[in-house]
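For this view, one protein chain was removed and the others were kept in their places.
Entry: chain A
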Amino acid sequence: MLTIQNLHKAYHSQNVLDQVSLELPQGQVLAVLGRSGCGKTTLLKTAAGLLQPDAGSIKWAGESMDLVPPREREMVYLFQEPLLFPHLSVFENIAYGLRVRKVKEAEVQQKVEHLLQELELQEHAQKKPSQLSGGQRQRVAFGRAIIFLPRVLLLDEPFASLDAQTRATMQKLFLRLARKYNITALFVTHDVKEALLTGDRFAYMAAGKIKIYTSREAFIEDPATGVRDELAFWNSIDQKITPLP
C-alpha cells in the first residue's frame, strides 16, 4: 500500500501541493484527473523522489520513503517523452532492468520476448528508439518499467502526445497489463474518458488540493470534475446523430 500523508509544497508562496493525502492499495490504479497547473505533476515527481516536499510523508508498506533516493524507491516516473536508451535496441531497452539485476540469460530472453508480444513490439525488437513512432516508444518505456515490477508506476499524461487512435490502443493495453501484472499506479490525466477507463479509484485535483472519491459514481456525479458535463455533451451529440434516417 502506498500512503501519502499531508504532502505540502509551495513555490514562491503559492501552494502547489496543499495537504495532499491518499492511500493506494497494491494492484490498484488511481486515476487523478486535473487540468494543467493543478499540481498533479508535482505530486508524481514528489512521490518519485525527484522533488522534495516542504512537509508530509510518503510510505510504502508502512516504511517511510522520505530519505530513500529516487533510484532506490522503485517508484518509476514515466516521462511524457520516454527516456529510452538511444544506443540500445528495443529488446535491450526492455531487458535492461533484468540485466542490471544479473538475471540469467535464458530468463531474460524468455521474459523480454513474452513482454514484447504483450506490447505488440516483436517485429521491432532489433530497432533503435529513433526508428520507432511515439506510441511505440511509449510502449517500450512502459515495458522497461514493468518488467522488474516496480512498487508504483507514476504516469504523467503518458499518452498525451499521441494521436487519438494510438491513444485509445495504449489505454486498452495499459489496462490489460495493469490487471495482468497487478500494477500499482498513479495515473494523472486531464482527459475524463482516460481517467474513467484506466482507474480503479478516482481523484480530482485542483489548485494543489486532492479529492478522493469513494466510488466511480461519486466521481462522475461531482460537478467539479466535469465528468457529467462531458458525458452530457456526448449524449447530446449521440441524440443529434441517431435521428438521422
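Note that contacts are C-beta pairs under 8 Å (C-beta built on N, C-alpha and C of every residue); 3 or more make two chains touch, one makes a residue touch a chain; residues count from 1.
Here, contacts and distances are computed from a predicted model.
Per its UniProt record, the hidden chain corresponds to "Radical SAM protein" from the list "Gluconokinase", "FMN reductase", "Phosphate transport system permease protein PstA" or "Radical SAM protein".
From the options A:Ala10, A:Leu50, A:Val68 or A:Leu197, the residue with contact to the unseen chain in the full assembly is A:Leu50. From the set A:Ala10, A:Val68 or A:Leu88, the residue in touch with the chain omitted from the display is A:Leu88, counting the whole complex. Although one chain is not displayed, its contacts with chain A can still be listed: residues 45, 48-51, 69-71, 76-77, 79, 81, 83-89, 92, 96, 99-100, 130.
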